[in-house]
Each structure stands twice: as C-alpha cells, then as structure tokens.
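What you see is part of a larger complex, with each chain still in position.
In order of appearance the chains are A and B, and numbering begins at 1 in each one.
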C-alpha cells in the first residue's frame, strides 16, 4: 500500500482527476496548498506599497494505491499535469502500513 | 423652480449614481474570485471617464442644440450656459440638475456592457472602448431619443431609457461577446459565481437606485413619478417570482441567483413603460420578463456565444420586451402625456416601439463592431491565455480581492 502525493497546478485538477478515474482510481483526497519553489511569485500593489508574494496556489492530491499501481498512477499524473513550464509540481511516494474504511472496517486492498 | 421637485431630483440623481457601484457588486459576485476586482473596477471607472466626457463635450452633444436630428452641437461644451436656473428640459428644476441626472444614465450604460467581456478583457482595451462607445454610440442615441433628435419627434415612448440604455447596451454586448470569443474553458470548466451574497447586495442596491432612475424620469415629484415608482416595484417583484418559478419547473430548483436575475429583468422591462402603464399591467410585464429572460439565457448555451454575465439575455431581451410591452400596455389614463397602446385601442404604437428598438439595435451593432475592431487593432481585446488563467486582478491590477 503506498501513498502518492502530487502537488500540481490548480487548473489541471479536473484533467488529472478524470484521467485517474479512467484508469480505475476510485478515490482521492484533495487540498489547497501553497507552493514555494523555482517558479517565481507575483507582485501585489496596495496604495503604493509593493509586496512580493512567493507562495503560489497549488493543489495537493493524495491517493492511496496498491504498490503495484504506483508506477502507472505516477505516470498518468505526470502526463496530464505536465505543461512543460516551471512550477508544474512534484509527485512523492510514501509507504503506508495500513488502510481502514471507516464505514465497514475493511482493511488493506478492500478498503480503497 | 420648485423646491419639492428639486429635492426629489437631487436625491433621485444620487440614487442613480449608486446604481453603478451596485452594478459593480452585482457583476463582481458572479465572476470567479480571481477576476472580481477587475470587474468591480470597470464599473467604477465609468464613473470617472463618463463624468469628464460629460463636462467637456458629452452633455452638449447629447442635449445641446440639435444638428440635423442626429447630434447636438458644441454650444454647451464645458457646460457653457448650463446653469442653476430651469432650462430647456426642466421647467421646475435647475438645468444643471437635469444635466447631472442624465450624466448618471450615461455612466451606467457602458458599465452594463462590461458584463459581456468580463474575465478576459485587457484593461486598456476596456478603457478605450468605453470612451469611444460613450461618444459614438451613447451620445447620438441619447440625442435621438431625448435630446430633440429624429426619434423623439415620431411618437415612440421610452419613459426611462429602455431603448437608450438597455436595448442599446444589450445590442453592443452581443457584438462584444462574439468578438471577444469564449472564455478559456467555456463549456468544460464550471464558472461558479464566487460570491452570491455580493450579487444579492448588488441587486438590492440596483432595485433601490432604480426608483431614482424610473420615478426620477418624471423630472418632478408628481403623480407620474409615483406611478413609475409603483409599477417599478410590482413589475420587479413579479419578475423575481416568475424567474424563480420558471427555473423551478424546468430545472427542479428555485435559485437565489435566479431571484436576483429575475428582479433585474423586471427592472429592465418596466423601464420604458414605468410612467405610461398601470399597476396591473406592470405585474403582467414583470411576469413575462422573468420567464422570458430565463429562457433567453437557457438559449445562450445552445447558441454558443459567451456573454459572461448575460447582458444580452437580461438587458437586451428584457429591454426589447419592455419596449414592445409599452406598445401594448400604455394608457393615457395613467399619463395624459403618453399614448394608448394596443390593448387600449391603438395598434400603431406597437409598430413605432418596434421600429425605434430595431433602429437602435442596428446602429449599436454596427458602430460597436467598428469600435471593437479599432480597439483590437490598437491595443488588442483579450489578455493572453496565461493571464486569463491567472486572473485579471493579478495580471491587470497587481491585486487580489480577498485574503480572508
């Protein structure tokens, strides 16, 4: 069981979700995050004061999958989230020891 | 001079001014969060640009001594001779007050159009467009209808600007929607309104201000003003319910945005007839307006043009219905200075109403098209795709609406 965390550009979310859905991924959890990285931020101006904002809105997708699926999922995300421009984001893979479905108590493979 | 009339018109003028910030909020709530400031700003900027045009040459071209029925001359440029005594257009209030009242109409009309190209227009393009459109479309049409131009002579009725303001801006909006093209993601992404409470507030302010707009068009605190006030209220209430019920029947849910949209549709539709029709007719005009504009907007998705905030569906269609409805429901029992409509025995009026409306549409469509072509050449109409994705607030103004 692995956890895939993908940080992507917000406007790519729908596309990525649909792509994953098509390959049989039936669940995921999304959150709004802010990224700091090579992509440069923007300037804001309020009554003459200029502020540099380094943090850029990103979306984090978290998906638990069986180990065997990891590569396929990662590739799919890469393909759809890629715009070729700096700031497209990262994918991280983390180990997961157990998964439980709250409603039924099922664990492991059955739970996702 | 009458102090009661002057008091009324001073406040009515202030109320019409408030409609433009009200519109800013009404529109602002409907766009996505990343474009809210640009949308709000565009209405505010009209308060600046048009006020200055008005002083320098605008009032004179619209209301100054007539030149061939087409336009005013420049005798009143810089408001020369527009003083604090009653004037040509106002027997009981200062001439300058009439000028102020008309200024507020001239301000809100281009502001209405901004709804069609919201979320993708370049700020400088909007600016140039607004200055040109006000000058080349608004001022002439205003002169034709109210300033002694060729339309005013031949007997059409437009109490508070259904033709000059709503049909005119609606026609321009249709052209603009087609020329700006669809927003990126149209039909695929969802364009949720980002803050419907802001839109409801805007609708409330517009409703309030519209009493100044419609009742104030009597230019006096008299019976006609009262009639216009009352018909405005009940047509609007009726249209609010009618849109709500129409969408309830068609889509299964009555929505808040539907109520607000219906109210605006009612306000638009009653505008030309407010001082010419009675209360019961106003209810009917409103009931039709709400449902009609709802269906006009449903049709938009099929026709496939991206009029972002439905200027065509609400102001164009609602304004047209209002102009024709005035031809149906007007009665001299309400206003001796008016005419009877079809349902009161005079079929002629309807034809005149239709003709005035279509002439205005034709003129507005053609000249708006030319103006937009010029703006596109000089500046370019749309921001780049990347800017559109990032939003106009950041890319055009280096600001964001909220840091909650």
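Brief remarks follow.
In this section, contacts are C-beta pairs under 8 Å (C-beta built on N, C-alpha and C of every residue); 3 or more make two chains touch, one makes a residue touch a chain.
Remember, predicted model here, so these are calculated numbers, not experimental data.
The assembly described by this file has a subunit formula of A x3, B x3.
The rule is simple: only the chains that are shown with their structure count from here on.
Those residues of chain B whose C-beta lies close enough to touch chain A in the complex are 188-189, 389-390, 394, 397-400. Within the complex, the chain A residues that touch chain B are 11, 14, 42-46.
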